[in-house]
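The structure is given below, and queries will be raised subsequently.
Missing here is one protein chain; the remaining ones are kept as they sit in the complex.
Naming follows writing order (A and B), and every chain is counted from residue 1.
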Amino acid sequence: MDKLLIAKSEPLWNTDKRIISLISGLIVLLFALPHFGLNSFYLHLMIMIFMHAVMAQSWNVIAGFSGQISLGHGAFFGIGAYATSFLYVQYGISPWISIFLGMIVSGVAAVLIGIPMLRLSGHYFAIATLLIGISFQVIFQRWEWVGAASGVWVPMTSGDSLLALQFHSSKMPYYYIFLVFFIITFFLVWLLSRSKLGYRLRAVRDDPQAALSLCINVSNYKIIAYVISAMIMAPMGSLFAQYILIIDPDRVFNIEISIIVLLITVLGGIGNVWGPIVGAAILIPISEYSRIYLGGTGGAVDLILYGLILMLICIFRPEGLISFFPKNILERKKQR
Amino acid sequence: MISEIILQAMVTGLMMGLIYALIAAGLSLIFGLMDIVNFAHGEHLMLSMFSSFWLWSLFGLDPIFSIPITILLMAFCGVLTHYFLIRYILKAKMLIQICATFGLSIFIRSIAQFLWTPDFRNIDKPLLEGRLEISGMFIGQPQLIASLVCLVAFILLYLFVTKTETGLALQATAQDRHAAEILGIPSDKMFAIGWAIGLGCVGVAGGMMANYFFIFTDVGINFALFAFVAVALGGFGSIIGCLYAGIIIGLVESLGGLLIDPSFKLLYVFAIYLLVVIFRPQGLFGRY
Partner (left out) sequence: MKILSVENLSRSFGGIKANNDISFEVTEGTILGVIGPNGAGKSTLFDLITGYTKTDNGKVSFFNKDISGLSPDKISSLGIGRTFQKLKPFADQTLLENVMIGSFVKEDNIKKARDKALEIIDFVDLIEKRHHFARELSTGQRKRLEMARAMAIEPKLLLMDEVTGGVDQKTIPGLVELIKKLKKSGVTIITIEHNINIIMEISDNILALDQGKRIAYGTPKEIQQNEEVIDSYLGTVDAT
């Protein structure tokens, strides 16, 4: 009885003071960072890290939490990008509204794709999503209504405009917008991983058969994970479109997007909430610097590195780099 | 007139289908053996086309003469793939296995792009050229020969797997690698052989296609996608199923392109994939 009482008195999860102060310190630092005179390259680098961390987190939700490997996740990024740019150009709808419309469209697309596809498991699903990712690109390349292969050009406002989500004088506003989305996303996903839903998704991932015996409707939970994942991805597409203002199918539906989210997550640590941050913080600088110093023609050099890193991680560290961190700081302490 | 065009499209589709079948057979063999999908299959195909191209361009070897070299190079490449990558991920989770071969595909494609640029190349004046006219239909000679060679290779592969001792050992390993080990069949060696043969198939297809296809670094992507579809259609691990599935895909592609819109060829094949995996997840045909 004694041991049971002790067990019950344990905190639900690690409330280690060090980790809490570390995280809050980091958040403060990130908010203060632009005021230390970062030039626009470093601002861009940070923006890309935030964006890719969120994109990878999106993939982490479907692949890491529920165990379904999507190789076409770029589709939802593209949907988000098109939602804001197209609605703004065609109907003058403020991007702030269409970010949410993009999320909804993405979520609906995920349901429509998910219902037939998530009945498939393993390789079948992975191959199907690969085909979906490419199909989206093919369709948008031919779809005249949304500008076909030339894409959508968002007309520039004359100055900075919060309403139109365009800033030309400095990258700083983009920095803060991406930062806020980044923090919110990670907070929500952290909550998700600690919730009943999170527990059940991991059950579906680890053993769908056993999950069924615990009243878990496996296919429904897979679809829920897919929808959540799609809705995390879409706003990044929207914000990216606002950031570069010219989008076309080859850029926002590129298979490279699907590749990089997978790579970041696997590199950082799949199934771990913090994995995507570690992955993005390491990979994005490598990618941006290699583009600068090794030449960016065709983007092949960074891709060579991606492929190499991915294979090395799979061989030597399948749990990702996060597994180098001492376990008892990240996870609940094992009490004896 | 219309029926002639359709007939022409069917013949074209059939010829493409035989090539898809051989590529898919290589994929299926590897999958059947160790439950690993080679996501770098398209890149291996691309490598075999480049092998053919460089042997022509540097040494003046015509693709039909260089094909044995290409096959050997690809088989060697398969063995390397096994020993340097696959061996380490055999026991890993499926997710890691997918990521690993996916990583290999990115790696090969971008290295190729780095070394050879993304330019399109083709082999000038190969020995196989021109086209035949058979009762009003025009059939490209290299295409015809390529598909016939693929068919022959396919038959040889099938005979090898079902009739020879090594082939039977491969099947035994595919069914139960531990039981096979007890019978004295070393699974590691079998896996290496499987990779060598699987990529050898790709070598045949790539080498023959180099005669008439544009050669560029992304050329493999669509072929790999079609091979994935063919393998799912034929039933994962089934070799003979790949033949039927390859032909179905070739026909769907060329007839869909003719009758609806050629720019959506991928989508028709994709639709077939979805229909099959949803309604008949075990594939259209059984194992072996």
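Keep this in mind: a contact is a pair of C-beta atoms (placed from the backbone, for glycine too) under 8 Å apart; a residue touches a chain by one contact, two chains touch by 3 or more.
No experiment lies behind these values; they were computed from the predicted model shown.
For the chain that is not shown, the touched chains among those present are A, taking the whole complex. Only one of A:93, A:192 or A:216 touches the chain withheld from this view, namely A:216. Although one chain is not drawn, its touching partners on chain A can still be listed: residues 3-4, 7-8, 12, 194-196, 199-200, 202-203, 206-207, 209-218, 271, 332, 334-336.
Operating definition for what follows: only the chains that are shown with their structure count from here on.
The distance from the centre of chain A to the centre of chain B, each centre being the mean of the chain's C-alpha atoms, comes to 33 Å.
The touching residues of chain A, counted against chain B in their complex, run 63, 67, 69, 71, 116-117, 119-120, 122-124, 126-128, 130-132, 134-135, 138-139, 142, 259, 262-263, 266, 270, 298, 300-301, 303-304, 306-311, 313-315, 318. Across the complex, chain B meets chain A through its residues 31, 37, 85, 88-89, 92-100, 102-111, 113-114, 117-118, 221, 225, 228-229, 232, 236, 263-264, 266-267, 270, 273-274, 277-278, 281.
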